[in-house]
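Taking it in order: structure first as structure tokens, then the write-up.
Left out: one protein chain. Kept in place: all the others.
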Amino acid sequence: MNGEDNKIVAFCCEHSAYPVANKAGRMRLHYPDNVRIICVPCAGRVDVQHILKAFEKGAAGVLVMGCQEGACQHLTGNTRAKERVKYTESLLKEVGIDGGRVRMVNLAPDMAQRFIDEVKEMAEKIEGR
Amino acid sequence: MQVRIGIFICNCGKSLNNIDFPKVKERVEKFQDVVYVDLSPTLCLKEGREGMLSAIRERDVNRVVIAACSPELKENVFGKALEEAGLNYNFLSMANIREQCSWAHEGDVTEKALELVRMAANKARFLQPVEKKDISVNKEILVVGGGFSGMKSALELSGLGLRTTLVERESALGGKLGEFEGFYGIETTPEEMLSSTRKAVEENGDIKVLTSAEITRVEGQAGDFTVRIRTGEKQVSQSFGAIIFATGYVTKILPQDFELKPEVNIISQRKLVDMLQAPERLERRPGTIGFVLDVSDENSRLPILFTLNNALAVKERLGSEVYVFCKSLKVDSEGVEKLYREARERGVVFLKFEEKPRISKEDGRVKVEARDVLLGEEVTLLCDFLVAEEKVLPPEGTEALSSMLNIRTDSRGFYQDENVHLYPVASERKGIFFVAGCKGDLDFTRTSTDISSAAMSIYKLLSPEKAIVEVEKVKVEPEKCRACLTCVRVCPHGAIQMVRVDTEKEVAKIYDHACDGCGICAAICPAKAIRFEGYADEQILAEVEAIGESL
Amino acid sequence: MIIAKRKPLEEIKNMLSGYKKILVVGCRTCVTICWAGGEKEVGILSSQLKLASSGEGNELSILEATVERQCEKEMVIEELRDKVQEVEAILSMGCGAGAQTIAEIFEEKPVFPALNTTFIGMPEAEGVWVEKCGTCGDCMLYWTGGICPVVRCAKGLLNGPCGGTRKGGKCEIDPEKDCAWVLIYRRLEKQGRLDLMRKYYEPKNYRAVQRPGRVEAATA
Partner (left out) sequence: MAIQFREALKTKDFIVTAEAGPVKGANTEKVQGHIELLKDRVDALNVTDNQSSVMRYPSLGTCLLVKEHGGEPIFQVTCRDRNRLAIQADLLFAYSRGVDNVLCLTGDSIDVGDHREAKPVFDLDSTQLIHLVHTLNSGKDMVGNELDGGVDFCIGASATPSADPIEPQLVKFQKKLDAGVDFIQTQAIYDLDEFKRFMEHARKMNDKTKILAGIVLLVGARMAAFMNENVPGIFVPQYLIDELAQAPKGTGLSKGIEIAGRLIRQIREEEICDGVHIMAIGREERVPEILEAAGL
């Protein structure tokens, strides 16, 4: 365990990021165990409030992980998610939480390594905060 | 109803060694509302499932948490098991302790596994039943546009046993195929292709043809569209299961591209075709014919097809010298590369320019001056006729149609594929398809692929007599809805419309069959009036809450 | 409808300084529709306040409520009566009328506005609202082609455009905004009613509404 205070919540789109995480597991590509994956039907389902609540409950970082740009199953879901993440960053900045701790990540179904890199990067970022 | 959670943990044939399962079992027993916990090595196998079934019945479990492999794999199996046990299939919440826990990390992950189970249990507490409903599917299809593609679509659907109504704005079927003189290397002339297709349509008992008719309104969703069709003064409403739009394109010589207004010897492809069909009417055989491409629109496939076919026809029938001025001839359509080679072999000269050629008149002929980038020289050509490039444009009314359908067009005004990778023929509204010319980028192979895939998609979409839909899985709560239209505007699938409930207040309504379950509306609703069962706010937040709770 | 915009968090935090228990009250009418003070925005602001205060080491205790129409006394009383007892201060996410209604009912509790009420307008695109009416009490849309020069002209001119019109008919102060008088001209021209614009209009009666305004229905 990396410690109770350093959890990362990853909202993962069921069309891309969620299966990518499974793939990483199947390939035994290990990544920090402080990430908690919440499956969503589309990155566009993730709301500002969900992200804020994660921080309220003590998460140190949030990843919103959706499909590649231009490849969203629901056309605009991932671009909306990107906008929302940007907006959430501004809200977090107002409360003194550094913007880099919420991130939008676009993944194709075969990007297991990229998934891991993103999780690791976030883990390192919050480690050093 | 009191929530009674049963937690079933699977250790995957004792293969997940970095989780201390007895400890997990012991700890989760203390979770709120948990009435039963079981540890099994093979929950997905028959004996495992049977154990689960009897436990559910005996312990009166009404919410099931399964901690096992990824729900991708066995969620359906477990959902059916719940139904067997008399529970709604949606009363299932899964914790992925294999792919996303045991296999994903090194060392002991018992604590993480516990937390994943806690997340699933938290969510389980808020699960609501989702009913499934059979809706009867209308198998009648509407095809809009009676050109070659529209007729082909109707015929193809008929081949699949589907009845169609074919609506054409003009007074006769036909469209623009007749504007081609011929296809090099194909015996059948476009005229013959058209007339045989038209005949097939007219003789086909499954196809009802309405000419001089237009659609004025489209309501409803896939499986059950209500379309208003106007024929002359008369308007009728009819129901269809799906709609194919084959509304085509128009071509136009843009005056700004050719400084000389099209006149006697600057002609359109259509005019050239007329000449080719009746060469005897020409006063004298034209010695030189020029074509200009890539001025209006680079990389447009249709003008290139026209040019290559017609250039070859000129060579064959008039024997004139043929010059094609172009910038970057796009030959990516099937067979076009071959056509291009053929044209070169037959003596058609291609001249590549960077800067737009200058066109003027001299002694009753057309003078084209351009700098050929391959020769690196100024080229001057006097031709008897210059065939001007025609820009491919969406037909009149496209804008009105797309706003009526609430479907976007691309920057040129053509319809786009919903997603070129995932659904190349579907539109963003389920049950509505666009084929061929109205997407602006047609060649014949693409057109016929489009038509076949649209027909197959419709066949598949409407194949069950009764489609099973989840009822109100995503639902607007009428009393909370403020009718702000946000969801109507953002729904990528056009699945939300305003309706009157009890004729009192206008509220948003989500049509189950059209909804694709993305939840964008639920996230954006400023009144929090949209509930997405399975991904409802309180369910997602319950999972989030588990993070902060001490175990 | 009334359009409002949330204040910056810093300003809200300063208003609330010294209070530990807060009730955040949204409104389900106009400010919900303009994404400023509905149930969702109440949730976001509450989350922000909790995060900010816990970051500073003294977490606020926050109750949330959303009233059907914050400018209706009965609705406010019904929804808030009990919750108000548990808090020291109320943060209104309604328009100015809503905040004042709450303040009038619960006189013993301080009421703070979380929104800036900006104008009466309509949605122009998803998430974008534009001003349309200045509540002048003396509507003149009938001779301006249905375009209000009082608010849509930056200077509220009544007899035509100022000399500041930018190229293409844009406003002096903002090249993104249309000059209202160019719009009026074009609309009236289209309708063949340009004679209306050629007439001289007297200075406006700015007392058409006697402030503070009060309207009594003609019949009971």
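Per-chain residue numbering starts at 1, and chain names A, B and C are given in the order in which the chains are listed.
Here is the rule we use: contacts are C-beta pairs under 8 Å (C-beta built on N, C-alpha and C of every residue); 3 or more make two chains touch, one makes a residue touch a chain.
Not measured: the values here are computed from a predicted model.
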Chain not shown, its touching partners among those shown: C
Contact partner of the left-out chain, one of C:54, C:100, C:116 or C:165: C:165
Where the unshown chain meets chain C, residue by residue: 154-169, 172-174, 179, 181-182, 184-185, 189, 194, 197-198, 200-203, 206
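Note that in this section only the chains that are shown with their structure count from here on.
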CA centroid of chain A to CA centroid of chain B, Å: 29
Inter-chain centre distance, chain B versus chain C - centres from mean C-alpha coordinates, in Å: 41
Per-residue overlap in chain C, given as positions that touch at least 2 other chains: 40, 43
Shared-contact residues (touching 2 or more other chains) in chain B: 490
Residues of chain A defined as touching chain C within the complex: 47-49, 52-53, 55-56, 91-92, 94-97
Chain A - residues contacting chain B, complex: 1, 7, 9, 18-19, 21-22, 24-26, 28-33, 36-42, 44-47, 49-50, 53-54, 56-59, 71-77, 80, 84
Contact footprint of chain B on chain C as seen in their complex: 28-29, 32-33, 35, 38-41, 43, 123, 126
